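Note that one protein chain of the assembly has been removed; the remaining protein chains are unaltered in position.
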Amino acid sequence: MQNGAETPRLRMTEASETGRIEAFSDAVMAIAITLLVIELKVPHVDADHPSLGRALLESWASYLAYLVSFWSIGLAWMLHHNMFKLIPRADHVLLVLNTLFLLFIALVPYPTAIVAEYLESPGEQRTAMLIFSAMWLMVAIMINLLWWSARRHHLVVPGLDARVLRGITRRYLVGLLLYLLALALCLVSFEATMVVYVIVGVYYTLPGPDRIALAFRAPADLAD
Amino acid sequence: MQNGAETPRLRMTEASETGRIEAFSDAVMAIAITLLVIELKVPHVDADHPSLGRALLESWASYLAYLVSFWSIGLAWMLHHNMFKLIPRADHVLLVLNTLFLLFIALVPYPTAIVAEYLESPGEQRTAMLIFSAMWLMVAIMINLLWWSARRHHLVVPGLDARVLRGITRRYLVGLLLYLLALALCLVSFEATMVVYVIVGVYYTLPGPDRIALAFRAPADLAD
Amino acid sequence: MQNGAETPRLRMTEASETGRIEAFSDAVMAIAITLLVIELKVPHVDADHPSLGRALLESWASYLAYLVSFWSIGLAWMLHHNMFKLIPRADHVLLVLNTLFLLFIALVPYPTAIVAEYLESPGEQRTAMLIFSAMWLMVAIMINLLWWSARRHHLVVPGLDARVLRGITRRYLVGLLLYLLALALCLVSFEATMVVYVIVGVYYTLPGPDRIALAFRAPADLAD
Partner (left out) sequence: MQNGAETPRLRMTEASETGRIEAFSDAVMAIAITLLVIELKVPHVDADHPSLGRALLESWASYLAYLVSFWSIGLAWMLHHNMFKLIPRADHVLLVLNTLFLLFIALVPYPTAIVAEYLESPGEQRTAMLIFSAMWLMVAIMINLLWWSARRHHLVVPGLDARVLRGITRRYLVGLLLYLLALALCLVSFEATMVVYVIVGVYYTLPGPDRIALAFRAPADLAD
């Protein structure tokens, strides 16, 4: 069989399952990241906003929310993709957890629109930021559950260095703790929360042990 | 030829057709599942909804409809994908039936929005639920027709155990009957219908004989 | 090189170009066909539409436009895909013509929404139908131009039976003539135009010589 791309071959129950999961997950993440733009509304010029330039400047909350969500989905895509490179096999639990992960990713445009709408409304800012942060915390929890479940059910590619594995686990946990901190800081101030999102963005934009793990593996190991 | 992914090779009339059908179907399902979020409207805070938190809580029908539709498309994707792994060849009837299947999948966001809008309106709740349930029944009917047509036209991979085949047929039929029940229960109460959707969700989230069928096949059989 | 799916190999100037064109075209068609649902608006129940059931029935023009456009994009996808299976190489003219083809496909939701809005408004029905029909005529013209340009620039796979080639050319031309007829009939009546769309739908849903051409080719010929 030479046209594997067309009629995928199967070996074991769930082996090769992850290629299919990855393709579907990548599609959902690409769509969610591109759909964010739909929530950016063209401002209307009227008595309150006498010029388009001013009206656009006053939409800064929309652009900030767009930026944070775009970058965060981009990072989630990278984390997810690197993780599944280390997971050649999937079981049913992983499939279900991954669908839950996608549920929260696909939801991102909604809390993003809520933040864009209510970030400047003093009475509702906190609620909007809490919803936004709760959603990102759920994404981080799902990433950790995926990894934890894959390790527990022996789905991770064998022969990885124990220190590298611990490094990856730690990297995912740091994200979860930072998002938990962001959620808590919603009660303090919007600015403090945003500082955490910038830290998360910088932290995951830098290369981590998940990429290093891939580097240390010889091709023969990864060809399953 | 080694880059099958780029210029797919052809062997027989319809052989390898299903790879192409699957890719297009997967794209439509990924887009439909992610577009659901567009129907979630940011609530407006006004005299009736004095706080964002309250306004969000009052949108529970939207979230419920989102959850049911998201999970159901996710399950339809799994069922469809597992089915086409057992169908290496396609004929014209299968192509047409699959396009009808996609028509109802692509439609999902519309009845979902109708339910979100009218679930709390006493006079219209029943109509909204009937439309929603009729659409899912059509999805279930198309799944059954696809399988029935593939078996009748000898498109299913040969050598599958008869009991496994019957198990798969039964699994698809159970879904159809449950969706028929959900449609009938719309006339009784919204809560009863929802219980059926939860049962469908749990039933298909558990692994079924379609996955088991794949497990029992050796690679050589499936390499067409 | 064994992982062709990741780092596509190149041979000649434009050889293998079509795999890339096909993937991008398939994505645009899958998105356009799924975006159609966004134009279906949840009806509002008010004094004019005292019940949801009645309001939905009165939206029949939306559903009709949705059905015609969904099925037509589905057929365009099939025609496009079958055509590019016979075109292993692409030149710059083909790339530009294909982008124009995609421009009209991506536009489909707009005239579809215009028809849905104005089909029942006596003064504007004709204008709406003319725009809708003009767009589908452009799609048909682009399909014919793609094929004509591919044949003229010797991009079609060699060794095809002349009668089969003529059959394919005729099949594309019939569509163009039918869409031209549909455009002309807009001036007569909406119903007459719709009959032509049903004829087009049935004609292309039946298998044609493009599929037969594929059947007669041995794998060795198509492996470029």
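The first chain written gets the first letter, and so on, giving A, B and C; residue counts start at 1 in each chain.
What we mean here is this: a residue touches a chain if its C-beta (ideal position, glycine included) is under 8 Å from a C-beta of that chain, and two chains touch if they have at least 3 such contacts.
On a predicted model such as this, the values are computed, not experimentally measured, just so you know.
> Using the document's definition of touch, tell me which of A:Val45, A:Ala134 or A:Val174 contacts the absent chain.
In the complete complex, the chain left out is touched by residue A:Val45.
> Which residue numbers on chain A touch the omitted chain?
1-2, 4-5, 8-9, 16, 18-20, 26-27, 29-31, 33-38, 40, 42, 45, 51-53, 56, 66-67, 70-71, 74, 77-78, 81, 85, 88, 205-207, 211, 214-215, 217, 219, 222-224
> Given the full complex, what residues of chain C touch the hidden partner chain?
Chain C touches the missing chain through residues 1-14, 20, 23-24, 27-28, 31-32, 35, 38, 92, 95-96, 99, 102-103, 106-110, 113-114, 117-118, 121, 123-124, 127-128, 131.
Assume only the chains that are shown with their structure count from here on.
> Quick one: how far do you have to rotate chain A to sit on chain B, C-alpha fit, nearest 5 degrees?
90
> At what distance in angstrom does the C-alpha mean of chain C lie from that of chain A?
Roughly 35 Å, centre to centre.
> For chain B and chain C, what's the span in angstrom between their mean Cα positions?
25
> What residues in chain C touch two or more of the other chains?
Where chain C meets two or more other chains at a single residue, that happens at 4-5.
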